[in-house]
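Missing here: one protein chain of the complex. Every other protein chain is in place.
And then chain A:
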Amino acid sequence: MNWKLTEDRPIWIQLVEQLTMLIVSGIYESGSAVPAVRTLATEAGVNPNTMQRALAELENRKLVETRRTAGRIVTEDLSLILSIRKELAYQRTAEFFTSMHALGYTEEQTRELLAAWNKKEESV
C-alpha cells in the first residue's frame, strides 16, 4: 500500500480516507482482520496515535469493529460497504462533471461523450 499524505490537511483525515478506500475496494476484505495500529503506523510512516485516531473514526462509521477475541476486523455488513462505495462513486462523478464543465463541456455534451466512450479508442 502506497500511503500518500499531503501537506495542507490533517493527517488523520487523510488516513481515514485511504483506509476507507482499502475497505471499499476490497483490499481489506469484509470480515478480515485489520492490521495492528503499530504495523499500519509504521507502514504509513505516521505516529501511532494518529493512526489510532483514524481507526477510531472508522469504528464510529461502523466500517471496522472491535471483537473482544479477534481484535479489529473489517465490518461484515456488506450493504454498508456498498453504500459507502456508492457515495464515493457519486462524489467522483460529480467531480468529473465539474472538471468537464471547466473545460467548456455542457452536461449534455459530457453525457454524449460518455455514451460513445470506448476505452480502446485512444484518440478523440
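Quick notes on this structure:
Following the convention adopted for this analysis, a contact is a pair of C-beta atoms (placed from the backbone, for glycine too) under 8 Å apart; a residue touches a chain by one contact, two chains touch by 3 or more; residues count from 1.
Quick note on the criterion: contacts and distances are computed from a predicted model.
Chain not shown in the complex: UniProt lists it as "ABC transporter", one of "ABC transporter", "Potassium-transporting ATPase KdpC subunit", "Iron complex transport system permease protein" or "Cell wall synthesis protein Wag31". Note on the undisplayed chain: of the listed residues A:41, A:63 or A:81, the one touching it is A:41. The chain that is not drawn here is touched, among residues A:5, A:27 or A:70, by A:5. For chain A, the residues touching the chain absent from view are 5, 7-13, 38, 41-42, 44-50, 53.
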